[in-house]
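I am attaching a structure below and will ask some questions about it afterwards.
The chains shown are only part of the set, and none of them has been moved.
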Amino acid sequence: MHIAEGFLPPLHAAAWTVIAAPFVVHGAREVGRVARERPEARLLLGAAGAFTFVLSALKLPSVTGSSSHPTGTGVGAIVFRPPVMALLGSVVLLFQALLLAHGGITTLGANVFSMAVVGPWAGYGCYRLLRRAPLAVAVFVGVAVADLATYVTTAAQLALAFPDPVSGLLGAFARFFGIFAVTQVPLAVVEGILGVVLVRALHSWAGPELEGLGRVGAREEGVSVDA
Amino acid sequence: MTHRLTRHEPPAVPAVLAAAGVHAGYPGGPDVLDCVSLEVARGRRVALLGANGSGKTTLLRCLSGAHRPGAGEVLVDGRPLRHRSGALGEHRQRVQLVLQDPDDQLFSADVRRDVSFGPVNLGLPDAQVRTRVEEALTALGVAHLADRAVHQLSYGQRKRVAVAGAVAMRPEVLLLDEPTAGLDPRGVGELLAALERLEGLGTTVVMATHDVDLAWSWADEVAVVVDRVVRQDVLVKVLTDTDLLRSAGLTPPWPVRLLRALGREVDVLDPPRTAADVAALLA
Amino acid sequence: MARLAVDDAAWASRWRSRSTEEKALLALGLLLIAVTTGSAPVVTAVALLAVGCALAGARVPWRTYLRVLLAPAAFVLLGAASVAVTVGDGSTGAVWSAGPVAVTDETLGRALHVLGRSLAATSAMALLATTTPVVDLVAGLRRLRVPDAVVDVAELTYRMLFLLLDTAATVREAQAARLGYSGGPAARRSLGMLGSVVLVRAAGRARRLEAGLAGRGSSGTLRTLAPARPVSWTFVTLSVTVLAALAAWSVTG
């Protein structure tokens, strides 16, 4: 769920940009480090960015009637790790704003924070915590949590920007959460299931193409895909 | 050459697959096809010729039900195709399209599982799925590859596995988009042999290609896509029409070019398809 | 190959040969005024100016432009409606109420303000998006000293996303042909496989492109020569004047 261009008051838009910036800079450093060590990694990272864009452009079979798209950041965080996802997610969000008018330039900071920072970290955290659980469970929870965390963050951002005159922040949060929950909660479940099918299918490919894919964003060995 | 005007001379048996006055295009662009008609009679080999970007693929996508025409109809056994999910599902069991790039059609890591994709979606019981998979793999001559990983196969093998995936749906009509593109002569031979086996099982095959020599050696009828319309006739009538071919960005097949250069006509009923045929004619 | 309407408009726009800097100055300037002003007439002026520049100046097809403006409509309308409504004791100054739900003068005004701001801001952003291809903006980022690796990744993402959109659309169609979307469970299975096919293909593309670029003397970074696009000082002067006038109007009016 992208916050539309101009929807946030200027101060909020600026504040979220400042808050998201360190994560993006960290991601950019990480990408720069990887690219210095292995120049060819930029091609793999470009492909990863394009993959994330395409994944988020897939139309899901109707969830509660409306057409909806996955966020793609949960799967991305599991495969490429959150720091890299912060940068790739920012690039993808910028392109989504420019090419599809999803989100915007002034709201880029807010959207980056919810979709490229909070979602990936929350999802990846759950995925790592469930390391000992069956892979399907870990992936499902990781992807679904990434989705829900993104959505809760967005609702909170909107509530902070538009507190209810009577019931205040909490009331506004409940309202924004409620209005979009109709589409977002089933979406999280569906995306979780998709994530499981996707990661399972990736395992079965195990072709030469996938060598190095999981290691793109990883400092240590043994990341998700080849785990 | 004249249009085949089906409305004036209706054949006794309706074509197994036909397009009637089909208009098709993509959002934001002009029409790619403009009142196109095409007929595929059961058991007749139809080659759909045209330059890249002429609309061959769009026409195949219309016929397969993947693309909904802006106007006009696609008919199966004379009955118009309805774009409702039930009717479309039924249509897809009867008409299968095989795309040019096999990698666009292979979704699973191993061959057997990939070929089973369609039958499983049909909701068939396991035993029947297995039968169909073996049958399709055998027909395409790739039964020995059943347990291999898709990425270990050569391009020609992947191509035949992709066709097997369509064949496992047991379609009446198989539409092939540029089936020989990128294949070496041996690969082409193996594919054509497999198609002949399928025809023996009752499948009607339509092939889109820009390889005029291939069409000459294989087809009964040719439909040329040119300037957004289709002109269809028996093989020789179309492939000796130099003007038509030129406007389609194609050249006549070599036997036609040679016989023309020698000032001889080409027999409509018994065209010389191979070098041996031509030699026999010239000797 | 896959095409996106906004992208097509940007490549075909009459302002394509203008320097990225001058277009960004105008569009981002309008965007900044749209989000910061509290004045309804200024918001309207910004929206009209952006639309005018795009349609009359850059000759962007109006359908494409309209589609950009309407893309966020569902979010904006739902969001604004939610701002317009207050829950709780809404009896004081309610324009409309039903039980605990009420719309007051204050909330309605706030909603309309957000609505106008979003619309004006979106039209300003759309002016940039429909006149400047992403490659030019990415090249602009390089001039702004964004690290090379990041710019390279962004440029490759842009190039590859069209290839992968194409793959995704074709694979999806091939799955549909074999009844892969005939029911909920089949559809979810198909989509998961689609995602994995796209990822595998993305990785394969990257590997082959690496080989392809090595042969062209790639030294790591993907530097190219940007086409020379001199800044039009007339355009810049006009833009600055208009932006300054709007800013002044916004502050005083």
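When the chains are written out, they are named A, B and C in that same order, and each has its own residue count from 1.
As a convention for this text, a contact is a pair of C-beta atoms (placed from the backbone, for glycine too) under 8 Å apart; a residue touches a chain by one contact, two chains touch by 3 or more.
Just so you know, these numbers come straight off a predicted model, no measurement behind them.
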Stoichiometry of the complete complex, in the labels shown, is A x1, B x2, C x1
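One rule holds in what follows: only the chains that are shown with their structure count from here on.
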Could you pull out the chain whose C-alpha mean position is farthest off from that of chain A? B
The distance between the C-alpha centres of chain B and chain C, rounded to whole Å, is 41
Rounded Å distance between chain A and chain B, as computed from the means of their C-alpha atoms: 43
Length of the line joining the C-alpha centres of chain A and chain C, rounded to whole Å: 18
Shared-interface residues of chain A (touching two or more other chains) are 201, 205, 207-209
Would you mind listing the residues of chain B that make contact with two or more other chains? 107-108
Quick one: which bits of chain C touch chain A in the complex? Just the residue numbers, please. 4, 6-7, 28, 31, 34-36, 67-69, 71-72, 75-76, 78-79, 81-83, 85-90, 104, 106-107, 110, 114, 117-122, 125-126, 128-129, 134, 137, 146-150, 152-161, 163-165, 167-168, 181, 184, 187-189, 191-207, 209-210, 213, 218-222
Going by the contact rule at the top, pick out the chain B residues touching chain C in the complex. 27-28, 61, 64-66, 85, 89, 92-93, 96-97, 99, 101, 103-105, 107-108, 117-118, 121-122, 165-166, 169
Once bound in the complex, which stretches of chain A touch chain B? 201, 204-209
